[in-house]
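One protein chain omitted, others in place.
To keep things simple, chains are lettered A and B as they appear, and every chain counts its residues starting from 1.
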Amino acid sequence: MDISVDTGLLLAGILFLLGLFGVLMRRNLIFMLLSVEIMMNAAALAFVVGGAKWKNVDGQVMVLFILAVAAAEVAVGLALVIQMYKQFKTVDVKKMRKLKDE
Amino acid sequence: MLNLLWLIPTLPLISFLILAFFGKKMGKFSGALGVISVGLSALITLIIGVEFLSSPPIGGVYEQTLWTWFDINGFAPEISLYLDPLGLIFTFVITFVGFLIHWYSTEYMDGDEGYSRFFAYMNLFVFSMLMLVLGNNLLLIYFGWEAVGLCSYLLIGFWYKEPYNNYAARKAFLITRVGDTAMLIGLFLLVKDFGTLNVQQILIQAPEVWSVGDSNVFWASLLLLAGAVGKSAQLPLQTWLPDAMAGPTPVCALIHAATMVTAGVFLIARMNVLFEMAPVVQHLVAIIGALTLIVAGLSAFAQNDIKKVLAYSTISQIGYMFLALGVGAWSAGIFHFMTHAFFKALLFLGAGAVILAMHHEQDMYKMGGLRKKIPVVYWTFLFGSAALAAIPIVTAGFYSKDKILFLSLASTKGNIWLWIAGFVGAFITALYTFRMVFITFFGKAKMDVEHRPKMSFKIPLIILGILSLIAGFIELPDVWGDFTLISDFLGGTLPVINIIPEMERWEILLQVITGVVVLIGVYITWQIYVKKRKESYAFEQSGLFNFFFKGWEFDWLYNTLVVAPAVWLSRIDQHDFIDRIYGGIGHLNLGLNKVFSRTQNGYLKIYLGGIAVGMIVALTIVLFL
Partner (left out) sequence: MTTVFYIAAIIAIFSTLRVVTHKNAVHALLYMVVSLLSFAVIFFLFGAPFPAALEIIIYAGAIIILFIFVAMMLNFGSKEANEREKKWISPSDWWAPGLLSLILLGEFIYLFTAGGEVTTIELYPISPKEVGTALYTKYILGVELVAMLLMSAAIGAYHLGKHKRKEYHRFLKGDNNEEN
């Protein structure tokens, strides 16, 4: 298989940017969280590529950790989203500006 | 006994320190302490004076070195007391008249809340003035000079709760400061040329270092003259003395009549060699004296506050002293200083008694008829006024003033104009002096007497009154005999005057003319103010009279020339560009704050966008830079 490391990393980079684009573009809170998940996934891909290059097990261990962190973050984040829905009755991020400097 | 010289300035200094720290608790005793310290100094002066006269020390001079002040690169002034005849006369006047005035003040300032503070300041003043006249180098003299200026400021503004007194004190200090700065530059010139400020060394080396008429000696003596003009309130720096009358009357008597304002005269007399070597400057001294005595005399005639009359009169009489020094009549000038100290202090003390009797009223036109009510004050005041006006033969002022008038014409450095100025000045002096006497003491009594003088008033007044009459007898004119004690006494330290030989015959004639003109002046005032006394006179409402009343509008002149531009400049500079820089930093901060606080809008996407932009920037820097 003649896939270079650069290709793999480039793929990870493109997916990361797609996630970033989604975070910046969408107004729905859920979608923003989802886009953050995409970004983390792309980071995991980059780790695997690195591990494959050096024929090491460390990359895959890192993937496990990333996965665990993502799971924890999603749990807490969705709980927060539910609370915010109860507060603001909407999930529009543009409406949630209580931290604005008066 | 001469080695007790150091005690003379030290006793008032110790008394000042004690009064400064413990005065409040001492109460009435602080006055006694002040009087006793100066009295002891006067006593020691008398003892030393007797010994000095009976068995004079070698060279006619006694010097007592206490210690060396500092030593920098060979410039080593010492704290050293130098007693020569000139210094002895000044010391005697300062301590003796000072003692009488201190005694008088125990009654004058009785009941005032600053009683101990007053005596502390007065003792400090006596100490400073003694250091001025006894110092052997110009640095010590300058120290005394500045210190008396400080005491003058403190004492003029003694009743500091009244704003006008503070203005008057500041004005006095600032105007004398102008002179002091010029004098300091003069001292720098002297150090540059001589390497030392020791007076005797300068006077001895001056003919070797400089030649007569050299530009250096011209500038040095001119600057010293400027200092003397400031301190002695001569033209053009005379405007502070009438305002200085805001202080208590004993202060005016001691500082602004007898001693501090004569410090200029002392300085010129001390540095006589320098002035002799700069004839232009010496002539300028005479011209300043002549002009001042006319200006001040006319101003004195138009005043209605009794203390202001005496203030202008002081300026005028010191003009006479300057005139004497300017024509080379050194001992005559010092003689006039001595007699003037006696009768002017007497007049001020008498005026103080009158003011207290008249419920602190100082306007002469509100007084009247005091002749019968407070006779001791009246008679002593009359003697003092007679001496001031130089009534012939019986008063001390006659001898001193006449000598000056004769020498202004007869000296090789005098001329007819100076004599005319002095002559007219004598007439004006008689006019304003007796105008003051007649308005205050004669006529109808307008107010009741409140405070009858007690012993502390009467005895100093009587002593000074007697002195005003007899003190002249120690120096009789040459044609009356050879009884010239003062000139002989001072001849050791001051140069002897050169007289044009032909003029000696004119002395009698000039004396007669002057005496007659003085008596005519007394008669004229008698007619106007006693015989045909009217309530108000047409000539007193005229514009010229008002011009004299305002002191020839010098205040207005200085206000427009000096004060107003300075105030205008400082107003412009209030928001100058350096201020703007510092204010601008604050404004810049606030502006940036406004701009940046708009990024904190609580909008999540903007924050994330910021993160993205930051990522781009960081990557760019890492990759391409």
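Everything below uses one rule, namely that a residue touches a chain if its C-beta (ideal position, glycine included) is under 8 Å from a C-beta of that chain, and two chains touch if they have at least 3 such contacts.
This is a predicted model, so every value here is computed, not measured.
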item: Absent chain, residues of chain A that touch it; value: 1-6, 8-11, 13-15, 17-22, 24-28, 30-31, 33-35, 37-38, 41, 44-45, 48-49, 51-53, 55, 57-61, 63-65, 67-76, 78-83, 85, 91-92
item: Chain B residues that touch the omitted chain in the full complex; value: 609, 612-613, 615-616, 619-620, 623
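By our rule, only the chains that are shown with their structure count from here on.
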item: Parts of chain B lying in touch with chain A, wherever the complex brings them together; value: 597-598, 600-605, 608-609, 612
item: Contacting residues of chain A [partner chain B, same complex]; value: 20, 23-24, 27, 32, 93-94, 96-101
